[in-house]
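Pasting a structure below so you can have a look.
The complex is shown incomplete by one protein chain, all other protein chains being positioned as in the whole.
This part shows chain A:
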Amino acid sequence: MTLLTDEVRALVGRSRTYTAPEPLGRASIRYFALATGDDDPRHLAGDVAPPTLVCETNQFTGLPRDENGYAGHGWHLHIPGTREVRGGNSYRFHQPVRPDDVVTATWTVTDVAERTTGSGAGMVVVTSLATYTNQAGDLLVENEETLIYVEVAR
């Protein structure tokens, strides 16, 4: 039985946009640097954001928490008989993110594909592209992410 149902195929092209209600701010940059043990003086001063900070910021303000406590972006896809695991990320950094940037993140599903694991289990790979821009429309970062829905033994 295929995991790649019409419902799953219909995900391709689905898009969500999140805009932060205020600039990123020096405090957010400094907090991220402290949390990751980053001793770069530019990051600790909040002058420029560490590269991957942009993917999870105040762009998520106002989103409700789900039953697991998570309040960020998600496609809320449930494929019966599978469990979700994170595949990976591929970032392109176009220009540094600064404290006065108001970040908009736009997520789009670019592909869904059925594959088989090395042990023979079915899986669906969902690929999304997130683009991050500032209030001037400048492209800051692109982030391609894969989520994998692996068939579990019944």
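Just so it is clear, contacts are C-beta pairs under 8 Å (C-beta built on N, C-alpha and C of every residue); 3 or more make two chains touch, one makes a residue touch a chain; residues count from 1.
In this text, contacts and distances are computed from a predicted model.
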item: Name under which UniProt lists the unshown chain, selected from "Cytochrome P450", "Quinol oxidase subunit 1", "ABC transporter ATP-binding protein" or "MaoC-like domain-containing protein"; value: "MaoC-like domain-containing protein"
item: Touch with the omitted chain, as defined above, among A:58, A:108 or A:131; value: A:58
item: Contact set of chain A toward the excluded chain (per top definition); value: 28, 31-32, 34-38, 40, 50-53, 55-58, 60, 65, 68-72, 85-93, 96
